[in-house]
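Note that one protein chain is taken out, while the other chains of the complex remain in position.
On to chain A.
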């Protein structure tokens, strides 16, 4: 079955979440959340669908062929229950991507077998003592007693207790340096008694159903061949494989914003105020349209970066960090503004809008989970001078396939992902391409597009000047906040380029080809960059508001692909 068919099938098997009678709907999801439990009915439905197969490449029996499709498939899970998204899905996906990136055939078969049998594999990197500072990881797997001996702790890790196997980030060499860690595969079956002790669960504000746990190993012996790939290459494998997951997690979480917006539109249309409904208030409309435009921008950037992993794997160390940074910021802000439309309803834990408060809590880790936003800036910062000198005024634009959902993509090139982008950036080169493809004498909308492209191109030129000679001290952990700011301005430029190029390469599409969405998305985006509240042209707002209501009415996604969801709106 092709990906569109699978998306349809998954939607149908999970049903309309807003249906109060649905055993898989929001009412049941909220009840599980109140109990801080994973949603058992939902897990059974995902078992039946075989969601884990989406994480396994076809040569190992799964359906992982395109990362943009995977993002959309997982949006169907996240839009219902982010705890299922993380606790059923992405926790195992992160572990699996490590394996596909570095492991030998036998380890790959083992992990594929577990996943295809609906088992879980946890990804255990985090230690409370070190947070994002992975290089300080203390948990160790040292040669001894004819195998590897495990010692140390991992904490605040999804599914660590209920998983059948763990991919663990471990010190395998006591020397300092960047070749002292490895990923190891720990299968729980057959582990020596008493070698492992689980720590009490970590209760959390959001993702309450997700079982965040910890583990302590003491002199626990595992087979000597448990290291994934080359011993000592763990940091490199993390930096490469996380490019996939740091792009995909926020791209999947666009589903959360979809339901947030759907809930807010439903409320604004039904809430009677001042002799009309809340949606009659221009301010409320603007907020809804703004969130719609933000969602489209995020979906667009996420899907473009997902395709970049296939088409420009040498450039994605920068793009993945930019995707995580920019999308998490825009989505969190949009969700906050939607909460204002919902008012007190955003604060109630039951009833028609009860799902909103849960989604708002569940969205928060998009900013700090699996790399802090600041750590993403830090990935980009030392690369800025190279990018400025080698690419920003000279690079060739990206291939058209980056921007089209119907493009042919090669299999995920795990082996080609690189620690840095080597100063290569073909996405921002698209800004100049859009200027060339549009003319100043064209119609009003095309002039608006041109102005916006010019605004972001000017930003890129300014960045080029500032970054080309950025002093060494500003490219390390000692950098000041002005330097971090350069990285975030650059992510804004990349996001704008992704939107502009998507419009340029899809002018045959009835929705994407009409520049209204682009003008709205980039108008808001430029406003954020300039630190002012963006106001959209009246006609653009009107067009998008009509589109928003139409999609809401028909139960169609608010994302780029306008695909039909199960059930439709209430």
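By definition in this document, a residue touches a chain if its C-beta (ideal position, glycine included) is under 8 Å from a C-beta of that chain, and two chains touch if they have at least 3 such contacts; residues count from 1.
Here, contacts and distances are computed from a predicted model.
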According to its UniProt entry, is the unseen chain "Putative DNA modification/repair radical SAM protein", "Glycerol operon regulatory protein", "ATP-binding cassette domain-containing protein" or "Carrier domain-containing protein"?
"Carrier domain-containing protein"
Cross-chain touch to the chain not pictured, restricted to A:271, A:447 or A:475, is A:475
Which one touches the absent chain: A:163, A:215 or A:235?
A:235
For the chain left off this view, which of A:110, A:332, A:393 or A:418 is in contact with it?
A:418
From the listed residues A:111, A:210 or A:386, report the one that touches the chain absent from this view.
A:386
To test your reading of the contact rule: which positions on chain A touch the chain that is missing from view?
135, 175-179, 235-236, 239, 378-379, 381-383, 385-386, 389, 418-420, 422-423, 472-473, 475-478
